[in-house]
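Rest of the complex left out; these chains stay put.
Every chain is named by a letter (A, B and C) in the order it is written, and numbering of its residues begins at 1.
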Amino acid sequence: MNPSMSIAATSVMVLSIAVGSAFAQIPPSTAGSVDPALIEDLVAANRILSQQGVLDHSGHVSIRHPANPNRYLMARSLSPALVTAEDIMEFDLDSNPVDQRGRRLALERFIHGETYKVRQDVNAVIHSHSPSVIPFSVTSVPLRPIILGAAFLWTGVPVFETRNAGVPAADMLIRNRDLGKALANSLGDKRVALLRGHGNVVVGSNVQNAVRRAVDTETNARLLIIAIGLGGGPINYISAEEGAARDRDPGIPARVWELWKRKALGN
Amino acid sequence: MNPSMSIAATSVMVLSIAVGSAFAQIPPSTAGSVDPALIEDLVAANRILSQQGVLDHSGHVSIRHPANPNRYLMARSLSPALVTAEDIMEFDLDSNPVDQRGRRLALERFIHGETYKVRQDVNAVIHSHSPSVIPFSVTSVPLRPIILGAAFLWTGVPVFETRNAGVPAADMLIRNRDLGKALANSLGDKRVALLRGHGNVVVGSNVQNAVRRAVDTETNARLLIIAIGLGGGPINYISAEEGAARDRDPGIPARVWELWKRKALGN
Amino acid sequence: MNPSMSIAATSVMVLSIAVGSAFAQIPPSTAGSVDPALIEDLVAANRILSQQGVLDHSGHVSIRHPANPNRYLMARSLSPALVTAEDIMEFDLDSNPVDQRGRRLALERFIHGETYKVRQDVNAVIHSHSPSVIPFSVTSVPLRPIILGAAFLWTGVPVFETRNAGVPAADMLIRNRDLGKALANSLGDKRVALLRGHGNVVVGSNVQNAVRRAVDTETNARLLIIAIGLGGGPINYISAEEGAARDRDPGIPARVWELWKRKALGN
């Protein structure tokens, strides 16, 4: 950062003090240590989503801090398949690190912080390059649920278009809080939003729930592509009634988690 | 079914009419222990179908009890890839466990019990989320056989639609005996029925036969999707004559089973 | 086999003596032992084609006996992934085993014997269920070469239809010499013929050449399916001139064989 840019950045920070946010140079305080079992699940989520083909060399998974809703936990900038407990960092909701110690931060961490700000019901956020959703993000064909496991998509899947975000976005990346906020607005009260030509954001009430949703979204997209390709007239989508019923009784996620975690952590 | 067992089954029916569901607390009697080799094959079936991509984290395989046609054997609620001999439980045809011991039951076990009730020729039942059959379940394109291995589909593949089942079905799952019975009626005398947006049920005279059918149904669906996509006019399906000939001389399933079981059990 | 059927079979054999073939009860003589390196390559071919997804649980690879053009070598009935040197048997061109010793014979071995009879240039034959060629066998879309590696397909790929074979064929399998001969006639002087709804037969001057052709045929089929699906007008196929040029200078198969064999045999 050259000196003049540094001054500009500081001005923004000063301004943000006036409206209630933290002073960037002073790192935010920690919400305290976290149950290692929860960290293990977060690590497992990174590994599982890599094994399931939802995360590639990039993308990230976060959880809200259980002791303070204004903090979240996420790995440093690292390929998800390589994440260990030691790589997990703590951030405030402006996505400032509590204890950076020279570690590189995920560029698009604002996806997480801004989503936690507006979605009190969400305790886990995934950003992925889930391959089969990409075609739906660059065409006019909506991603809608056909398989039971993805019934939660019945509320709709918005496509976030950086060109229409209302804030500058040179290259489609969510590089700052403004873009993160615009994306969170696009997501609204939904479970999944697509990022055009880029991937998706998936949210859940906990990390198991979000991981399951991310995998089932990829599977549903893959099978819907095939169903459309069959050319057999209108697709028989899952109805709003079926989706709502499934929301009320979402099954037993523990069984899937047991299998995937065992495979991912190799024990 | 031998005569005395037939009488016993009738008695249970009469009793259940008289007392409704109040006597569910009295577990059904066991049909006795089973040859460990048969249990090993049932375990292998779970592993094979997971390796072959027919079963995902869910789904189940059952066999009819060799000593009593009114009992069947199936794993507790568990991902099929993790099933071992210790996880196999015994059920009556109303899908009540003989000896639950606190184990969680597969929610959709009624698929199995209700099928065994009406299909005397069937000794193995598979319920899967076989991915390539799903597109056929949400479009008007029928799943018909093109490959020799799936010639048994020549008798037709019905699609079970929970919305038209004649019984309440909030979310597409086969949650009770009524839905299981409706599905078994939809299956009729066929080998495979699809469940809309969900998967399929595959039956066979024994577990090797059912496993082979489940794998070949997935393969046939995958290749038929491609053949239709080629857009080269009418598909040259397997004829009724060819299907019937194959039924009379279905080949040597032992060779395939030998390969798959070795891979699945790692020995 | 019951007694009356045995008599009927013997009658056929007697008849075949009259027209010049061998007396079945007397096994044909052996052409002698074979260089173990050649057998190792034949075993490797089975493993390679399994690893490359060309052979599934079935299918077979044969080579002509180097010391006698009227004998060929092929595994007993066994999944190709499990074949070892001990499983290799010797056959005459009527597909009678030299030394059966109770081993089960591949049902469709006549594909091999009848092809060797009419194709003096061929020293290796593969029969596979190569998945991506199946769609071309059940539609009117011809399998033609687009990739350099499959340029050898420029001479055309016939589709053998058992219904039009001129001999009885209840279920699409090549169960006898008559069907094997009809298939060999369909193949003619080509390198590959498809079997409708079933797979293909691939021939080569040696086993390395045939394996390479089988893999490249599968790859070409897979990519041609995609190219056709793109809907971008006529496909730019490999021309007859290019195909003929490639025939004259087919490259260095040893490099590929080295890689595949190392992977397949794990050394």
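Here is the rule we go by: a residue touches a chain if its C-beta (ideal position, glycine included) is under 8 Å from a C-beta of that chain, and two chains touch if they have at least 3 such contacts.
Everything numeric in this text was worked out from a predicted model, so none of it was measured.
Peer 1: Shown here are 3 copies; how many are in the complete complex?
Peer 2: If we count all chains in the complex, we get 4 identical copies.
Throughout what follows, only the chains that are shown with their structure count from here on.
Peer 1: So with touch defined the way it is at the top, what topology do the chains form here? Options are line, ring, star, complete, other.
Peer 2: Its topology is that of a line.
Peer 1: Report the inter-centroid distance (CA atoms only) between chain A and chain B in whole Å.
Peer 2: About 37 Å, centre to centre.
Peer 1: Between chain A and chain C, what distance separates the C-alpha centroids? Give it in angstrom.
Peer 2: 51
Peer 1: Can you list the residues of chain A that touch 2 or more other chains?
Peer 2: none
Peer 1: Spell out the part of chain B that touches chain C in their complex, as residue ranges.
Peer 2: 145-149, 151, 219, 222-223, 226-227, 229-233, 235-239, 241-242, 245-246, 249, 251-252, 255-256, 258-260, 262
Peer 1: Under the definition above, what is the set of chain B residues touching chain A in their complex?
Peer 2: Chain B residues touching chain A: 57-58, 77-79, 81-82, 104, 107, 129, 131-132, 134-141, 163, 170-173, 196-198, 225, 228-229.
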